[in-house]
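Only a single protein chain was left out; the remaining protein chains are all shown in position.
Which chain is which? They are A, B and C, in the order written, and residues in each are numbered from 1.
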Amino acid sequence: MARIDLNSDLGESFGAWTIGDDAGVLERVTSANVACGFHAGDPAGILRTCGLASARGVVIGAHPGYRDLAGFGRRFIDCDPDDLCAEIVYQIGALQALAGAAGASVRYVKPHGALYHAIIAHEGQAGAVVRAVETIDPSFPIVVPPSSAIGRIARDRGIRTVVEAFADRGYRSDGTLVPRSDPRAVLTPDAAIAQAVGLATTGLAVSVDGIEVEVSPETICVHGDTPAAVRLAGGIRAELELAGVEIAEFVGGTAAPATRDAAPAQGSAVGGRG
Amino acid sequence: MARIDLNSDLGESFGAWTIGDDAGVLERVTSANVACGFHAGDPAGILRTCGLASARGVVIGAHPGYRDLAGFGRRFIDCDPDDLCAEIVYQIGALQALAGAAGASVRYVKPHGALYHAIIAHEGQAGAVVRAVETIDPSFPIVVPPSSAIGRIARDRGIRTVVEAFADRGYRSDGTLVPRSDPRAVLTPDAAIAQAVGLATTGLAVSVDGIEVEVSPETICVHGDTPAAVRLAGGIRAELELAGVEIAEFVGGTAAPATRDAAPAQGSAVGGRG
Amino acid sequence: MARIDLNSDLGESFGAWTIGDDAGVLERVTSANVACGFHAGDPAGILRTCGLASARGVVIGAHPGYRDLAGFGRRFIDCDPDDLCAEIVYQIGALQALAGAAGASVRYVKPHGALYHAIIAHEGQAGAVVRAVETIDPSFPIVVPPSSAIGRIARDRGIRTVVEAFADRGYRSDGTLVPRSDPRAVLTPDAAIAQAVGLATTGLAVSVDGIEVEVSPETICVHGDTPAAVRLAGGIRAELELAGVEIAEFVGGTAAPATRDAAPAQGSAVGGRG
Partner (left out) sequence: MARIDLNSDLGESFGAWTIGDDAGVLERVTSANVACGFHAGDPAGILRTCGLASARGVVIGAHPGYRDLAGFGRRFIDCDPDDLCAEIVYQIGALQALAGAAGASVRYVKPHGALYHAIIAHEGQAGAVVRAVETIDPSFPIVVPPSSAIGRIARDRGIRTVVEAFADRGYRSDGTLVPRSDPRAVLTPDAAIAQAVGLATTGLAVSVDGIEVEVSPETICVHGDTPAAVRLAGGIRAELELAGVEIAEFVGGTAAPATRDAAPAQGSAVGGRG
């Protein structure tokens, strides 16, 4: 039986400013990537989100980012790896304390935004993230894109990586995402649901060029920053269940991605059947 | 034999800006109040200070403050107690992770600056600090001024409080500090050394009005933000040792303040022998 | 013919976080209090709001606040008056440049949030605001609450003050607002419309205790942070027009508040006819 985790970025409000319907999303996902205060998230709001997640049994992960409230962590910052490592340790530790205050605990790490994208290729920053996780708890899995520096470095150090796919983003035939500047970057709701089901049952996405791409995700990211996004998350969950996919957290489970035997080739194009 | 702890505020640099000679101070004190990033302290710098403290066997405490880099945490902020509580949990958690990365651990809490002064009387904020410490670890002592709301609330909840005195600040006859606006606020080095020895051996300070004031501190704060301050800290330590005072951390020790039987009357004037 | 200005706080989004429907509100008001980056407002967003205001002929005023993004400027900060003065000069200057980039200019000042409330009584901070405005341009009017330190100090220095009333907030019989902790703090939409018309035509509000209070405002604040608030602003505007009130900016106009002869007694209770 196929099995998949659904994750979403949460706790990203800040003071008087709110983003996202955390309570609504938490009804639909199994893993909550909770902001840690550097790109978003004030402590009281983070604590509330942790409390909501804990009450629903949703697993909490740390979602650290660059120190950039004005840019919401979406802008690359060329920071020194040692500084970055300490900043990530700081953020995870802060979230651990707030999760603890909510009766829960942090169980994995997913880097945010521009940091997530940078460490696909930036060896120095990728290494910094891995060292930070090692320092906090080497048993924490890291959620990573397929075929990334962060994934390779983490696995080399014995840290579990969890490959992530995106339901509503178009893939290129090399397994990378279509950039947001391209009109094909974001899929329609129907296409996103179909892609999610395909990813969860076969491990494959069909690229915008019609090529089958092996992603083999253990988790699929769904968004919750708009009412439409929350509805889409619900639709994805419903169709996955109809397709017989078990929706369960990747943490603590016995990971069984659809095509785990292909793991070394993650993200590579494996065919042209489209 | 009299016994006293010496503490100092450390880790208060931020990025390119440095304050204090942490390495120098750590040769002279037994407890290091390490900034947590809200009033001062960037993660990489905090980590370095934790490493220095750990290498010297100096106990690390959390030194959380208001979120106010521009004001160095020295300005009262009328924040909501629930927000403040979450902010302090966040700060302590962040420091715990960085201390852990340095092979050490956080073992007590001393609020910083305007927060330290506010919670002498501000019940709401004092309660917030106590709840934050309870949440993190109810075995953590809180360093407090004598006769304060924070001290009373903490003790009511079963949390150990550690009364602090200041070597180089003038006392008023009610046990409070002379405000910095008064020219008698800061003592000369010789007077500071004498006051420290008096506090450690008798528990008493002589107020600026010549009245003996019972403070009964378990720890004395020394500063390290200027070369003169570091020298003064060394002078205080030397004279305390000459006076036969054991200088040892209050954490983990069997606390024996000079006049512990007078604890309920902390900070009250007990005589007029001057 | 009665005449009134309608003002609203705008430009208060920050990066990825949005608050308020600036375009919608700008269809309904005559004066835009634009955030200056310390409590809210990022430069690109401020520039967009200035452009929208300029295109609609809405007067732009500076809306400086405490340096407190996390608190949205709603928490008193006990900052030094000289520091505050420089911070306000900084904020107004920054807004002037952005308004200029939009082909407009800043023409008045209205302090924000906790600062607005603090300077009703805080002489030091009120004086700091007045000195900042004097420094920038002593011809700038300052929007003030009735019977305030800021109003008195400004007038003493020859700076025009513009008394403000709130459409949707309950008044106490001493002319002050019912605190938000009181359930009578916020009026229903119908009551808010009625209060606005009363204020504009007679200068009076009826307090929550049924006492007529003289406010004699030159401007009424309407909110725009929710769709309901924008609708209310439109309703107030429509009813004011039906009541024959001219809705026009206070800046540059020949100010004619409903009961200008009573200006010295602003905010005092003048009767008990309710």
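In this text, contacts are C-beta pairs under 8 Å (C-beta built on N, C-alpha and C of every residue); 3 or more make two chains touch, one makes a residue touch a chain.
For clarity, every value in this text was computed on a predicted model and none was experimentally measured.
S.K.: In the complete assembly, which of C:A23, C:A97 or C:V208 touches the absent chain?
M.R.: Hidden-chain contact among the options goes to C:A97.
S.K.: Check each of A:A40, A:A62, A:C79 or A:A149 against the chain that is not shown and name the one that touches it.
M.R.: A:C79
S.K.: Among A:R28, A:R48 or A:R67, single out the residue that touches the unshown chain.
M.R.: Looking across A:R28, A:R48 or A:R67, the contact with the absent chain belongs to A:R67.
S.K.: Looking beyond the chains shown, say which of C:V25, C:L47, C:A154 or C:A196 touches the absent one.
M.R.: Counting the whole complex, the residue in contact with the absent chain is C:L47.
S.K.: Identify the residues of chain B touching the omitted chain, counting contacts across the whole complex.
M.R.: These residues of chain B touch the chain that is not shown: 13-19, 40, 42, 69-72, 74.
S.K.: What chain C residues would touch the chain not displayed?
M.R.: Residues 37, 42-44, 46-47, 80, 82-83, 86-87, 89-98, 100-101, 135-136 of chain C touch the chain absent from view.
S.K.: Quickly run down the residues of chain A that touch the omitted chain.
M.R.: Touching the chain left out of view, chain A contributes residues 67-68, 70-71, 75-80, 83, 114.
Note that only the chains that are shown with their structure count from here on.
S.K.: What whole-Å value do you get for the distance between chain B and chain C if each is reduced to the mean of its CA atoms?
M.R.: Centre separation, chain B to chain C: 43 Å.
S.K.: Among the residues of chain A, which ones contact at least 2 other chains?
M.R.: 42
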